[in-house]
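Only a single protein chain was left out; the remaining protein chains are all shown in position.
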Amino acid sequence: MKHRLFLVALVSLISLIVSPQLMASSESEVAQPEQAKTAQVALPSALTYLNNMKQAYNNLNYTLLYLNTAQNKIEPKQLVHGVIDGKRISYFTYLNGAMRESLQFDGKISFYQQGTKPYSLISHQDQSVFADIANFDFKSGNRSYEYIILGKDRIAGKKAIAIRMISKDKYRYSYIVWLDLGSYLPLRLDIINKSNIILEQTMVVSMNISHTVSPWIKQLSTQSTPDILTLPQTTTSNIAQWNVDWLPTGFKVIKDDQHKLMMHDTDPVSYLMLNDGIVSVSVYISSNKSLLADQQTIIQRGGTLIYTKQVNNAEVNIIGQIPLVTAEKIAASIKPVH
Amino acid sequence: MNERELDLQLIQRIQNGEQQAFALLVRKYQTRVANILTRYVRSSGDIPDVSQEVFIKVYKSLPNFRGDSAFYTWLFRITVNTAKNYLTSQSRRPPASDIDAEEADSYDGSGALKDEDNPESLLHSQEIKEVILKVIGGLPDELKSAITLRELEGMSYDEIAQIENCPIGTVRSRIFRAREAIDKQLKPLLEN
Partner (left out) sequence: MKEYSQDLSSLIDNEFDDQEIIDTVLEDVELQQQFSRYQLIGDVFREESDGLDLRVDVTDSVMAAIANEVQQDNVVPLVTPDKQETNVVPFMKRFGQYAIAASVAGVVVVSSLVVNQDNATDASSTPVLNTVPFGGAAAPVSLQATPAQTESDIKERNERLEALVKDHQLQLQTKP
């Protein structure tokens, strides 16, 4: 099995370098029974790697030291992950500046920061750095993305393989993910736009894997966590109803409610969360316009977009890791329900 | 032998609480760190401060360093990161309306001095460099070749022994004798 994987990786690597004609001849030398099926051969192998990554990311005990880069800013961070009696635990911290830590375990995530009171939230989805990519349903995700092995590389001193997830349309970003060939843990993730500009990068600089869960994190799991906070909800009465007519392929509405913005005693807004298995996008619709709506506002940081527009006499705010064109199209499709 | 070996021995000691061992890591890498910083830090007068910040960060993060990547790679990242933070903090500083006192010292209007380099220290450093390179140039061939293969090519004693066709012990002593000869001239320059 290993051999075959390697061969396939090699073939797809060659395909990037040489012309189609050469490709055909190299394939016949390899004596594959089917001819010219490079795409079909490459797809399962990239898919296998990606599924191995999912397994590794969720099941191994590891510590990652990594850098997040967006625009000119680099943030060093650390993730410690373990599995205790089948339950995952993740500890996260910023390495520079004020202490900011979080701990996710047993359906809760707790936040600790220098100078403020710690608190917990009910949280069922893994919030750690590579979670959105690692937990993607790659198999059905091939409706939105194509997976291609780019080749081998060296990251954090490890032999790595680079896999590109290319968006099949212009409504989402593409990714390149590098996996450690030894453990299959993700080592680097680039978010790239359609011009191949890297919008954001996460790069592991040091990785440690252990057979058993670190005693330190095991100890953390036994300590009591701070109080759980609940997010307020508002009933639907008195709030105008809105429809979003257009969503990019693969996106679904996973939250639909009305609430006041956290900590701000604002008028309630209609809220939708859209998700395509990797990216989550918040859509806020408010009939009370704020000053933001005077003009269209576009704020971009790394891969994250904050978009504001006045639509049909309402203020629409869209936040998430999507291209501008997507936000524009979603906003334009919002209509009041009569 | 493993390239990182001394580093790992030292890191292990530090992780076992022997703080003093960190001094050797600083001694080993401070020039390289400063060299990286010159690409980011405009004013050479700030380099020692930023270097110090780098090493303190390294020390604080060392409990998390497990040795699967080379220490130098790790150090390099922290250095670049610190340098960039430094740049950010510099750019947030309000632009000074006047030349401040520090700058005024070197601002003689001629434009000959582009930054705040102290000409005397540069002259001295130039002298140190020249002495080192001169002594290396004048070494007997077998010493010159041994130190070059080691320092420039990064070869292990074993590899050098194979190239020079001599026992490892001879490589060991040749490299040492080369260093000893250079050090004899270098030491007084650093002491005044």
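For clarity, chains are labelled A and B in written order, and residue numbers in each chain start from 1.
We adopt the following convention: a residue touches a chain if its C-beta (ideal position, glycine included) is under 8 Å from a C-beta of that chain, and two chains touch if they have at least 3 such contacts.
A quick note: this is a predicted structure, and the numbers were derived from the prediction, not measured.
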For this session: Based on the whole complex, identify which of A:T63, A:T202 or A:Q258 touches the chain you can't see.
Result: A:T202
For this session: Just name the one of A:S45, A:S144, A:S280 or A:T326 that touches the chain not displayed here.
Result: A:S280
Seminar exercise, completed: Those residues of chain A that touch the unshown chain are 68, 70-71, 73, 75, 77, 91, 94, 99-101, 103, 109-113, 116-119, 121-125, 127, 129, 202, 220, 223-232, 254-255, 260-266, 271, 273, 275, 280, 282, 284, 290-292, 295-302, 304, 306, 317, 319-321, 324
Exercise. Hey, which chain B residues sit against the chain that's not shown?
Worked result: 1-6, 9-10, 13, 18-24, 26-28, 30-32, 34-35, 38, 44, 47-48, 51-52, 55-56, 59-60, 63, 117-118, 121-122, 124-125, 128-129, 132-133, 136, 147-148, 150-152, 156-157, 172-173, 175-176, 179-180, 182-183, 186-187, 190
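In the analysis below, only the chains that are shown with their structure count from here on.
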Seminar exercise, completed: Whole-angstrom distance, CA centroid of chain A to CA centroid of chain B, is 39
Problem set entry | chain B-facing residues of chain A, complex | 63, 65, 67, 72-74, 76, 78, 95-96, 156-158, 205-208
Problem set entry | For the chain B and chain A complex, residues of the former touching the latter | 57, 61, 64-66, 68-70, 73-74, 77-78, 80-81, 84-85, 88
